[in-house]
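Questions regarding the structure given below will be posed in turn.
Heads up, one of the protein chains got dropped from this complex, but the rest are sitting where they should.
First chain written, first letter: the chains are A, B and C, and each begins at residue 1.
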Amino acid sequence: MPEITYLEAIREALDEEMARDPNVFLIGEDIGAFGGAFKVTDGLMAKYGEPRVIDSPISEIAIVGAAAGAAHMGMRPVVEMQFIDFMANAYDMLTNYVATARYRAFLGCPMVVRGPSGGYVRGGPFHSQNPEAGFIHTPGLKVVYPATAEDAKGLMKAAIRDDDCVLFFEHKYLYRRIKGVMPAGDHVVPIGKARTAREGTDLSIITYAATVHKSLEAAEQLHAEHGLSVEVIDLRTLAPLDDQAIFATTRKTHRVLVVHEDTRTGGIAGEITARISETCFAHLDAPVLRVTAHDIPLPYAPALEDFVLPQVQDIVTAALRLAAW
Amino acid sequence: MPEITYLEAIREALDEEMARDPNVFLIGEDIGAFGGAFKVTDGLMAKYGEPRVIDSPISEIAIVGAAAGAAHMGMRPVVEMQFIDFMANAYDMLTNYVATARYRAFLGCPMVVRGPSGGYVRGGPFHSQNPEAGFIHTPGLKVVYPATAEDAKGLMKAAIRDDDCVLFFEHKYLYRRIKGVMPAGDHVVPIGKARTAREGTDLSIITYAATVHKSLEAAEQLHAEHGLSVEVIDLRTLAPLDDQAIFATTRKTHRVLVVHEDTRTGGIAGEITARISETCFAHLDAPVLRVTAHDIPLPYAPALEDFVLPQVQDIVTAALRLAAW
Amino acid sequence: MSSRRRRLGEGPGASLGEALPLERKLELYHWMRLTRTLEERLVALYRQTKVVGGLFRSLGQEADAVGSCYALEARDVMSPLIRNMGAMLVKGATPVEILKQYMARGDSPTRGRELNIHFGDLGEAGKTRGFLGQISPLGDMVPVMAGVTLTFKMRGEDRVGLVYVGDGATSTGAFHEGINFAAVQKLPLVVIIENNGYAYSTPTHKQTAAKQFVDKAIGYGVYGEQVDGNDVLAVYDCTKRAVDRARAGEGVSLLEFMTFRRKGHAEHDNQSYVQPGEVEGWAADNDPIDRFVRVLVDREKVPQATLDAIDARIAQEVDAATDVAEASPLPQPLDALVGVYADPPSERPLWYREGADVSALGTERAEGWGTWDASKGAPR
Partner (left out) sequence: MSSRRRRLGEGPGASLGEALPLERKLELYHWMRLTRTLEERLVALYRQTKVVGGLFRSLGQEADAVGSCYALEARDVMSPLIRNMGAMLVKGATPVEILKQYMARGDSPTRGRELNIHFGDLGEAGKTRGFLGQISPLGDMVPVMAGVTLTFKMRGEDRVGLVYVGDGATSTGAFHEGINFAAVQKLPLVVIIENNGYAYSTPTHKQTAAKQFVDKAIGYGVYGEQVDGNDVLAVYDCTKRAVDRARAGEGVSLLEFMTFRRKGHAEHDNQSYVQPGEVEGWAADNDPIDRFVRVLVDREKVPQATLDAIDARIAQEVDAATDVAEASPLPQPLDALVGVYADPPSERPLWYREGADVSALGTERAEGWGTWDASKGAPR
């Protein structure tokens, strides 16, 4: 099996699921002949034809709403947001209509809303967002955010098969930078299960998406330069959170650093900290600390973006403080 | 000075600010001759005339966007959401346009977005929401949520005078149930400052809005029945959080319960817990615990709503556990 | 020409409504009367505080809801708004369901989760009645119905969708995005604008600067018609034409029904903003039931006794339904925890909920709970 990129892994998942289930279809802006702004859906219209790959008007409310209606009828729509930032335009439809459909109306909404997310690419304030916190707060939605090519494929397949709406955040910095060899066969990664990206005993870093790679780099550096054994947990799924994995690593190392690229206040790190505090208080030898972006709309000049977003050195600094607690 | 209701206090603030500053104007659905769905703006069109009280089409994107444009030009718009739930429809405009305007374009957005919020009123899933967590996560927005009539007035006046956009959540359960005597003169309550609603030494409850009153009831019961001295902090402002008040009460009682009506996962309690953990870890004798709504779209049947939302007895139960830690 | 429109009264050729056989006209009468009688019962229950939450009337608009929905086949799907109880009844919603909903009962269609007539029964043709429960944010059902009808088109199913919006809801972004998407995709969807003069307190001239809502049709490149919404046969006629177009693959239609909201937005609203005499005028001259009774009695020579018999049957039906609804159980608190997701099927009660019977929950779910199963239809 050859290595493929994170982006290709997503395309492979879409392709396999479209081949497997005729109810799966794609809808979004410029996803057809053009293959999408990042080419994730490249070739799929040619392969599956126009009715199964729909180029929509610039109407995020409509495409999310239409996907919901189709999902009620047993279809399995996969919606592309050209940039995940524009999910904000469909916030009402996602949080009020889609998220509540099963509960208030016993109507399933088996659909995926996916799109390029995250920064480190000089995209500026509207092409770099990490809006996951606004959605893990909404009961009825599931949220995944893979860090590896293998998970990108396996989680996409799981998301398409899930009976509820899954928001699938794809990190655009990883699209072509991260590669992996896909496991043979029908490779499905279960939603709701974290992954131990690196084993360790001195302290734990809980993270997801692009900062998994920054954390692994930091862990390596902490090991090489300071002899610290750092465990790195890649959450993969943000809703529902894998409490067992979070508590297990806490009980193992007694020191937890939560790292995310999202802004600090109201980011997911707060929720994770609260859960750890509630459940593992007696196991903590130090406070749960957070490395996050500054609370700022993301500026696009390289020097500014680099300053606002978490970097490897930040993680190292924070981990050293935590280790020394 | 006679007692007036929480709702009247808001109206009084609007009235005084409109009288004080000709740049203040109101915009929203049915707020003019009709006085708004809850009659908050009753009489203001008659007093200030049509140009200063604008009945808009059902267009949350437009009214928030128009308010932003007017605010850039030096006006001070106050937008009513007929129910705060419909703020979701303007999520893009609020988080992408309004919140970033000063930072990316050096354009002020001195505007207030206000509306009836919260549950306990059998409003069902779309007339009971507490969407504050989705916004404290957005740098550039301020968020207030008063619990008393005095604060409702004083914070509204501060919000209108603030040079940035303030989301002003009004608890509809408190509208006519809570009364207060307004301090004489130009009564302005500063944004960003919490209030000690009850002094205590054994444990702290940090809360805001309707659950302030539930917490005070619980505190009274805990005192009467269990001899516990409970401090109740009413945050009043949710962004920016009053770290000093949060840390001070933590250092005083060493036991903190955070109570909010909002759903649990991703609610503000997580953020507060993280801040306490980071800053006051050594002062904690017990984990920070949370009493919140269940993670469920709010059902409307009384028995269901009562089950999903936090009640006095829940707070008592949680406080007793915390006290016994 | 993809866009046409017609003014009040200028019907193109023979009316499909006039051409209905008498027994079908009597069905139209039945549904309108049932709508009104049931709403009157709801008012009584509301005054007895047996209704939980607000009560929304369609008094004077019965023809618009009933006549339009009557143009659908059983396999078609309709998405109502708050004033389309009549359409829901035509589509098979029962008075018992509606009464239980309004009283927030545990065995109501939404088990006490959603308000008043916010419920549906959607899925396969033949197995479900084909109506979709609305949510409160206005306009949202237009994109959702675009998705429902997109499915019909993709699967080659011979089914049509119909969605209602108020004059006020046309101002929402969701309405715009939804109808535009449906138009581009040439979906079998009929969009009906019920122009009842007001959105809550807001008159239509504060809602749009257009001279008429049907003028929006050309901007979306869809077929448009405007019709007297208080003439049930004209409403049927106009809608049937649009439904036939949709079924024939000719795409979206935008219909404007001219009517009037004779009660407040909800029961608590005293309509202080309405011009004096306006309500009374519509009540006296333009009540859709009165008008249709005149058609039936004067033109169709239906004996008054026939109508009286229908009325009596309806009164009895509503009485019986009220008894059933009043006797139905309240929701059980723990049911609140079931069915946010298909998996997990239920939430656990929060730890401080002393007395919550956790053992009753586990991961098993009661039959039909939580997840919609296309093969079974929605739980009744």
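The rule we apply is simple: a residue touches a chain if its C-beta (ideal position, glycine included) is under 8 Å from a C-beta of that chain, and two chains touch if they have at least 3 such contacts.
In this text, all values refer to a predicted model and were calculated from it rather than measured experimentally.
K.L.:
I'd like the shown chains that the missing chain touches, ordered by label.
P.N.:
By the stated touch criterion, the chain not on view contacts A, B, C.
K.L.:
Return the single residue from A:19, A:282 or A:301 that touches the missing chain.
P.N.:
Only one of A:19, A:282 or A:301 touches the chain omitted from view, namely A:301.
K.L.:
Hey, which of B:10, B:71 or B:167 is the one touching the hidden chain?
P.N.:
Counting the whole complex, the residue in contact with the absent chain is B:71.
K.L.:
Which of A:15, A:163, A:243 or A:314 sits in contact with the chain that's absent?
P.N.:
Final answer for the missing-chain contact: A:314.
K.L.:
For the chain left off this view, which of A:19, A:58, A:181 or A:282 is in contact with it?
P.N.:
Checking each option in A:19, A:58, A:181 or A:282, the one touching the absent chain turns out to be A:58.
K.L.:
Touching residues of chain A against the unshown chain: what are they?
P.N.:
Missing-chain contacts on chain A: residues 29-30, 32-34, 37, 55-59, 61-62, 82-83, 85-86, 88-89, 122-127, 264, 291-292, 294-297, 299-304, 306-308, 313-314, 317-318, 321.
K.L.:
Just checking the interface: what residues of chain C touch the absent partner chain?
P.N.:
For chain C, the residues touching the absent chain are 2-3, 171-177, 180-181, 183-184, 186, 205-211, 215-222, 251-252.
K.L.:
Residues of chain B in contact with the chain that isn't shown?
P.N.:
25, 51-52, 54, 56-57, 59-75, 77, 92-93, 96-97, 100, 102-108, 139-140, 142, 162-164, 240
FYI, only the chains that are shown with their structure count from here on.
K.L.:
Between chain A and chain B, what is the gap in Å from one C-alpha centre to the other?
P.N.:
30
K.L.:
Hey, how far is the Cα centre of chain B from the one of chain C, in Å?
P.N.:
Whole-Å distance between the two chain centres: 35.
K.L.:
If you average the CA atoms of chain A and of chain C, how far apart do the two points sit, in angstrom?
P.N.:
Result: the chain centres lie 39 Å from each other.
K.L.:
Tell me, which residues of chain C touch at least two other chains?
P.N.:
Correct list: 113-114, 118, 135-137, 173-174, 340.
K.L.:
Would you give the residues of chain A that are in contact with at least 2 other chains, written as numbers and ranges?
P.N.:
Residues 92, 96, 100, 103-104, 139-140 of chain A touch two or more partner chains.
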